[in-house]
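Sharing a structure below in structure tokens format, with a few things to ask.
The full complex has more chains than appear here; those shown keep their coordinates.
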Amino acid sequence: MEKTLGELAEFLGGVAVGDITTVITGVKGIDEAGTGDITFLANPKYMKFLETTAASAVIVSPDMNVPGRSLIKVDNPYLAFTKVVTIFSVGARDYFGVSPHAFVHPESQVDPECAVYPFVYIGKGAQVKKKAVLYPGVYLGDGAFVGEESILYPNVTIMDRCVIMNRVIIHGGTVIGADGFGFAHEGDKQVKFPQIGIVVIEDDVEIGSNCSIDRAALGETRIHRGVKMDNLVQIGHNVVVEEDSILVAQVGISGSTHIGKKVVLAGQAGLVGHITVGDGAIVTAKAGVYKDIAPGEVMSGFPMMPHKKWLRAMPVVAKLPELRREVDALSKRIEQLEKKATKA
Amino acid sequence: MEKTLGELAEFLGGVAVGDITTVITGVKGIDEAGTGDITFLANPKYMKFLETTAASAVIVSPDMNVPGRSLIKVDNPYLAFTKVVTIFSVGARDYFGVSPHAFVHPESQVDPECAVYPFVYIGKGAQVKKKAVLYPGVYLGDGAFVGEESILYPNVTIMDRCVIMNRVIIHGGTVIGADGFGFAHEGDKQVKFPQIGIVVIEDDVEIGSNCSIDRAALGETRIHRGVKMDNLVQIGHNVVVEEDSILVAQVGISGSTHIGKKVVLAGQAGLVGHITVGDGAIVTAKAGVYKDIAPGEVMSGFPMMPHKKWLRAMPVVAKLPELRREVDALSKRIEQLEKKATKA
């Protein structure tokens, strides 16, 4: 792939600064780019590299000026760079059909324009739509569904009847539709509640590696359109995550909890079951969420509290021994005063 | 499947209220049930649905009365509903034997009445007992054992010599018997301690998806009868978990720790190694357990403290800035008093 600075600026709807015939042949980070590479600057932490980078061009925000350097100025340099990386890196896929080393149940339906690798198992009544890609070791249970252009990376497990819609990406080792964790007590014994619901993953969702998303006890566990989930995330049965929410690595959500739209749950946050997190709420890293969160709220800490409160409280925690000592000292001074007052 | 209200009441040992000839054809949650469905009410949060549900019958506790609605009254509605769901949903399995697409070592022993799916690997000297089910991608190492009616879901790994007893359920992607994390130090270098012990999973244990249960360094890691484990749980080498304990998602237990009977470890709790948690103890979500817990104790927080203490302490944490300010104000008032006292 080869593009000129001018062509890229036009593609991005940005302004080229410098020689528009400069040839760009690759994309790299600002600290490792060389001749022919285009890079970008968005995080101020990397500003120091702007002078020294060997890149042939840098995508920057409109207010930035670097004499003698070829630039493309755009409102959102990271987004622009994302688009450039995409055209430089995403190649055409080979939809080779079904490998003879895969196992495909005769009563399943697999679109011929797909890529089903060796050692994939497709169960009875399962459906695989156009341009779906199933990497080695993928398991598709009876009656499961994989929509168009969805990609299941190696060793992904989709249990029976679960639905993966279109343009979904699921990374290696993730398990969709294992039984939820539900037991009734009969005296000392725990009796398994059969988990007969399903999981639905809607369009344009991306799920990281080694996640666990349990099927509903009854009804559905549902991940709505556009949700992005990082690695090692735990989703209990009957959870709903609404559109465009972001779940960072190692988050855990207990059963029947409802996450609204555009919510952010940061890394290692944990949520109890049967609660509601409102649209646009943010839960910061490692927070322990034990009750509902209203829309737009930012919550932090374990147990959680409003983020601003937490920011003020935590420095005091670190200095509690001093506070403890101060109170002891005050107590003694009061004692002295009381003695004097009694004498007086 | 079709049952009358009267038949189900008899099956459950409960009392039918309303027309005992009402026909029940399915099971659903109270908010989605329709004609022909039976549902249940146990969580008071869902009480509002009792009037509006379209269900043909509801399983409730004996004290509940809903004029005009068909009911089954039982002491434990959730348990009763669990039993109804079980008879409505659990079908007969097809023990088709060993798929020709599986790899079975000639020196292994596999009961003919089993289900070994394509792409299963069964190692030398391994044993698979009657009515065991091994889904695609299961690996059974040399000398490993799977007991009667146990189910290993897709891509489960059982390393060599590990023992899975009877009626065990292990969900997708879980790894049993990988090496424990043990290294000796030789100067700067870390020398691997060969992990030559095994893992034993006793009868009626259920283990979630993508868990890691390490083999012992020497001896055994043992999960006793009836333990229920959620997803993404970490169990270090030589850990013992006794009967009927419950481990919720993302719990982590370090090496050689001993968990008693009927213990509950809630989500994301973490336990250091070489400690003992007594029978019936409860560790609440996200707790950090750094020392022994006596039987029956309830512990919370990070670092952990008795639950009641924690419940009292945490609200004060959230208001530490106010406490800090109050102490400063008191200090000033004391200063004033001291000045006055000196003058006087």
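Letters A and B name the chains as they come in the text, with residue numbers starting at 1 for each one.
The rule is short, and it goes like this: contacts are C-beta pairs under 8 Å (C-beta built on N, C-alpha and C of every residue); 3 or more make two chains touch, one makes a residue touch a chain.
The structure presented is a predicted model; accordingly, all values stated were derived computationally and were not measured.
A.B. asks: Because only 2 copies sit in place here, please give the count for the whole complex.
C.D. replies: In total, this homomeric complex is built from 3 copies.
Rule of thumb we're sticking to: only the chains that are shown with their structure count from here on.
A.B. asks: Would you mind pulling out the distance in Å between where the CA atoms of subunit A average out and where those of subunit B do?
C.D. replies: 25
A.B. asks: What residues on subunit B touch subunit A, complex-wise?
C.D. replies: Going through subunit B, the ones touching subunit A are 27-29, 32, 43, 45, 76, 78-79, 81-83, 85-86, 89-90, 99, 101, 117-119, 135-137, 153-155, 169, 171-173, 206, 208-210, 226, 228, 230-232, 244, 246, 248-250, 262, 267-268, 285-286, 302, 314, 317-321, 323-324, 327, 330-331, 334, 337-338, 341, 344.
A.B. asks: Hey, which residues of subunit A end up touching subunit B in the complex?
C.D. replies: Residue list for subunit A touching subunit B: 103, 119, 121, 137, 139, 155, 157, 159, 173-175, 178-179, 181, 183-186, 188-194, 196, 210-212, 214, 217-219, 232, 234, 236, 250, 252, 254, 268, 270, 272, 274, 288, 290, 302-303, 305, 309-310, 312-313, 316-317, 320, 323, 326-327, 330, 333-334, 337, 340-341, 344.
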